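These notes are about the structure you will find just below.
A single protein chain has been removed from this complex, and every other one stays in its place.
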Amino acid sequence: MSLVKVEFSEKVGIITLNNTQKLNALSAQLVDDIIEALDNFQKQKIHIIILRAPEGSKVWSAGHDVKELPSKMRDPLSYYDSLEVLLRAVEEYPGPVIAMVHGSVWGGACDLIMTCDMVIADKTANFAMTPAKLGVPYNSTGILHFMNRLPINIAKEMFFTAELVPAERALNVGIINHLVAEEELLSFTLNLAATISTRSMLSIAVIKEQFRVLSKAYAITPSAFERVQGMRRKVYDSHDYEEAITAFLEKRPANFKGE
Amino acid sequence: MSLVKVEFSEKVGIITLNNTQKLNALSAQLVDDIIEALDNFQKQKIHIIILRAPEGSKVWSAGHDVKELPSKMRDPLSYYDSLEVLLRAVEEYPGPVIAMVHGSVWGGACDLIMTCDMVIADKTANFAMTPAKLGVPYNSTGILHFMNRLPINIAKEMFFTAELVPAERALNVGIINHLVAEEELLSFTLNLAATISTRSMLSIAVIKEQFRVLSKAYAITPSAFERVQGMRRKVYDSHDYEEAITAFLEKRPANFKGE
Amino acid sequence: MSLVKVEFSEKVGIITLNNTQKLNALSAQLVDDIIEALDNFQKQKIHIIILRAPEGSKVWSAGHDVKELPSKMRDPLSYYDSLEVLLRAVEEYPGPVIAMVHGSVWGGACDLIMTCDMVIADKTANFAMTPAKLGVPYNSTGILHFMNRLPINIAKEMFFTAELVPAERALNVGIINHLVAEEELLSFTLNLAATISTRSMLSIAVIKEQFRVLSKAYAITPSAFERVQGMRRKVYDSHDYEEAITAFLEKRPANFKGE
Amino acid sequence: MSLVKVEFSEKVGIITLNNTQKLNALSAQLVDDIIEALDNFQKQKIHIIILRAPEGSKVWSAGHDVKELPSKMRDPLSYYDSLEVLLRAVEEYPGPVIAMVHGSVWGGACDLIMTCDMVIADKTANFAMTPAKLGVPYNSTGILHFMNRLPINIAKEMFFTAELVPAERALNVGIINHLVAEEELLSFTLNLAATISTRSMLSIAVIKEQFRVLSKAYAITPSAFERVQGMRRKVYDSHDYEEAITAFLEKRPANFKGE
Amino acid sequence: MSLVKVEFSEKVGIITLNNTQKLNALSAQLVDDIIEALDNFQKQKIHIIILRAPEGSKVWSAGHDVKELPSKMRDPLSYYDSLEVLLRAVEEYPGPVIAMVHGSVWGGACDLIMTCDMVIADKTANFAMTPAKLGVPYNSTGILHFMNRLPINIAKEMFFTAELVPAERALNVGIINHLVAEEELLSFTLNLAATISTRSMLSIAVIKEQFRVLSKAYAITPSAFERVQGMRRKVYDSHDYEEAITAFLEKRPANFKGE
Partner (left out) sequence: MSLVKVEFSEKVGIITLNNTQKLNALSAQLVDDIIEALDNFQKQKIHIIILRAPEGSKVWSAGHDVKELPSKMRDPLSYYDSLEVLLRAVEEYPGPVIAMVHGSVWGGACDLIMTCDMVIADKTANFAMTPAKLGVPYNSTGILHFMNRLPINIAKEMFFTAELVPAERALNVGIINHLVAEEELLSFTLNLAATISTRSMLSIAVIKEQFRVLSKAYAITPSAFERVQGMRRKVYDSHDYEEAITAFLEKRPANFKGE
């Protein structure tokens, strides 16, 4: 059984993350189901995608399924890992992907939100970037998703504090495009999609691809990258990484020693 | 007869786009006249330029003169095309160019606004980025003008919807520097120019040039670029491009088929 | 005697710029003292730094000590110059550095603020970027500090006008993270630091380093850079540079001739 | 009927360009057949490819099929054009592709040779790079194939003179890996392939991909690229481009006017 | 006891790899001793380093100590691994490091040779690049060491065949600077060092640093790099990597399955 619900009409497809008892954690299975839905929509020439949680969910998505993170000695955010594959699928979808957000968005789901082309939210929405809570060394492409949207000091604050950014502030700093009343969230988003659907989708597909290429154009040397990779490895080899994963699963705060 | 009006006093020059019956569309002739004005101001050592429409115009500029866009099979935004030459002239002017905006700014004129060093506007101002309405594959340097100013999700919204961004929102997202009352638009802009004119113009000229170089420093490989160029070519070779240009000239909505 | 005051408790260190009779100008000596404090905190494994002025100072810091700027024919912002060394020390500190700002921040101090990871300010705070007042050709890494935070038109306005940006606008455009009441400035900042101190400092240290590397990834060619350097040299070889430094020291406005 | 002959044994596949009456010109059909052969070999897990002409051919390949080049006003070396697709297929094949060369290699075939991972040749081999003879503005990725192998002055000589480089010189300047006697050409090449087939193909596939990525890492800005593209467009819009294509088909020297 | 022998006179220091019963394999201990020698020479202001094996050794160095390579699931060429640290120490030494080569140079030692500033060899010298024999996914900075010296087709041949390149060919393709008679190897190298020692060492130190920076300036995006890293991980997670290491230690050929 699929963990997503899929609907569409004309050029607009809606994918609802539908595993609320697991807080829509982005497990390998949920990710597979989203990607399958995207693939099907692409075959059907659906031009615009809306990504949402079921009506009334308090949590839009809790992010990574922590049980699936690798134990010590392995990069937890490697290129072919499930969430990374999803983020690229969203970036490469040849039409706009709009996140419609009611409720909380944490960690990997926050990265997913930042990877969507636009974000429409209501006042219940809030956003937390949590790798520093889980002892995870984040990947550089993930950090770039934030740098393309936020002043660097705001992006750092999100990563360093791992605290929730409420909807109003999210609007001001640039995380979301429009903040609308709860009861208008769906109609506003559908209207936005309807407007886009009257435009040239050929033109939009190439422009989206140009944004993708240009937003990644932070050219660094292999040396710089291998150094960052070496530093990240020290983190996922550390006691603290192991401790944080364990603590999370035992539902207690991690006891970080800085080693 | 020139399509622009030119005034100056001391270090400040004012160029008024003066072809309101054509909604100040950026035709080859209007562009030539602006560039000629810039060249003359540069010779006279005018340090600061104000770019404006005549008082009371409802449209600051309608952007490209669609009649001048090439028909199918040719890149409509090539390096030596008229508007592109103008954008570079503004970027390379050795002093600040300030857009003073009352009224609507569409398409190529919106790109011009984003290329000016600063934008001062009143509440009548609004801004629409329209290539997806015209089926045009935009050029990458144009997209960068938006990425240097806006969170990427806001820039995408402008390109994907082609809808007007009203003045208040334009202030919040970073399109304009100051939103002032209609009756103070001119005096505020002149005051700003007067302040700048007391500063070291040598220092400002080099700093502007550094901003220019750094704002373009999105390094990509020739392979990546040739791929984007190949994708763009598919768009301007398409039925939809031809249809959109025709529809615009026939003043009817385009009927896009996605091919 | 040190020009800074140093305190700490657990994982949080506070460095107070303590040379208020010189308006905390970033003289070689003050810079040395800040760097020494940072070095000591790093040895003690202090994870979070707060940088502040003494309570009640009207000026947080006046920026460069103009008396120490080189006379004509020498680059005033060279890589091993005192302030540049400080900016790199802040960027390379392996934990967050938070600027806590009450009062005015001018010139080089404004660059320091932009280099800190986060900025918390009260309503007395304001910010001016003054090289165009001093005839100084700014360095490219300094300009990047602003481009990573501000829309390019706002950054240009700061550099071209050299005018003060008040606290409220500084919040809106992205210079500061939080604007808080004067009486809560310290407690708010300490709370923020306390939150961060419960997170994985290993994870934060690498993420900060990734932000540093990525925020500098504006790749340009040696040719482009040597050209910029040649242009900057013309400025510091000019009459106007000499005049501006002299005028500043004589406390009169500079008389710029554009040569 | 296929224009290539295909053989294989164990891990080594041989593709013979087999359209000698057309001098193995790289027509769309011949390219399709090579690509199909590569695809089949990849499915069969053939690890090493040898690309050759039939025994005794005086011309290995004559390069582009000039009849297929577009007439004026269109880029003759666009990303999705037949030969470009082939070059990428060779670069992306997950094992070494070895060109085994007896006879002459002209124009686009010379680019193909430079794109193969290794080149083994006998004394009859020679190489000419002919776009300046045909009035063609070459593409930047093609020029990079030469820059990764040759001192830039040698690469320029090939492009500017369009003259044949004989086998001995080709060995000295770095075009070919080994120059062997005619009668040993096949056995030498098969031995080389046999040696490679004892190595780790997983390791080789990734290393080849790293060479591909790094050899393309000539990062330039979109502005620089759009300028080059604009300059190239002036060439394929010119009289001389049209004249050269016509002259070639009429088997007479082109009469270039420089316009 | 140190595994290197150290001598010097005036400005020239000589480091002799002195663990011939282990074929000078670059074990962690040997690397530490070389780095210590470099550190001491730097403190003594020794300007030029000669790196050599003891007179008469048939093997200059056998490269990595395979016993020290990590077992499956871990990157064998990580940034802080022993050999990588050595290569950076050579690159960062503030004066020329000259490899003086008699005998065979394999694998990691071949990378060391390519990292030295110059290579002087006699006819017994030969060079093999062996990661494809050991199933190792090589690192990108290592590949760049070869690309800065060799035509890309020659570099690929070395990596794909893992065969020895004899001295004469090594001279022709650019691996070595001078090929001299065995009995003149030392005197020639000392003369070269003596010449350099009469030049400005300040000037040379900066020029060497510029070569280092520029030779690494292959700018790629974090996305491209993370993809390469993901592909490399598949290799060191594979059966074949494990098999090759085991086979090497059991002194039998590896049985690669391509998985």
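Per-chain residue numbering starts at 1, and chain names A, B, C, D and E are given in the order in which the chains are listed.
Basically, a residue touches a chain if its C-beta (ideal position, glycine included) is under 8 Å from a C-beta of that chain, and two chains touch if they have at least 3 such contacts.
Predicted model only: the values in this text are computed from it and were never measured.
Novice: Among D:Ile35, D:Val85 or D:Ala162, exactly one should touch the missing chain; which is it?
Specialist: If we include the chain that is not displayed, D:Ala162 is the one touching it.
Novice: For the full complex, which residue in C:Val4, C:Leu86, C:Leu144 or C:Ala193 touches the chain that was left out?
Specialist: Hidden-chain contact among the options goes to C:Leu144.
Novice: Consider the whole complex, including the chain that is not shown, and state which of D:Phe41, D:Tyr79 or D:Tyr138 touches that chain.
Specialist: For the chain that is not drawn, the touching residue is D:Tyr138.
Novice: Residues of subunit E in contact with the chain that isn't shown?
Specialist: 45, 47, 96, 116-119, 148-150, 172, 174-177, 192, 195-196, 198-204, 206-211, 213-215, 217, 219
Novice: List the residues of subunit B that touch the chain left out of this view.
Specialist: Output for subunit B: 214, 219, 222.
Novice: State which residues belonging to subunit C touch the missing partner chain.
Specialist: On the subunit C side, contact with the omitted chain comes from 73-75, 78-80, 84, 139-141, 144, 216-223, 225-227, 229-231, 233-234.
In this section, only the chains that are shown with their structure count from here on.
Novice: For which chain is the distance between its Cα centroid and the global protein Cα centroid smallest?
Specialist: Going by the distance between chain centres and the overall C-alpha centre, it is A.
Novice: Using the touch rule from the top of the page, what residues of subunit A touch 2 or more other chains?
Specialist: 140, 144, 172, 214, 217-220, 222, 231, 234
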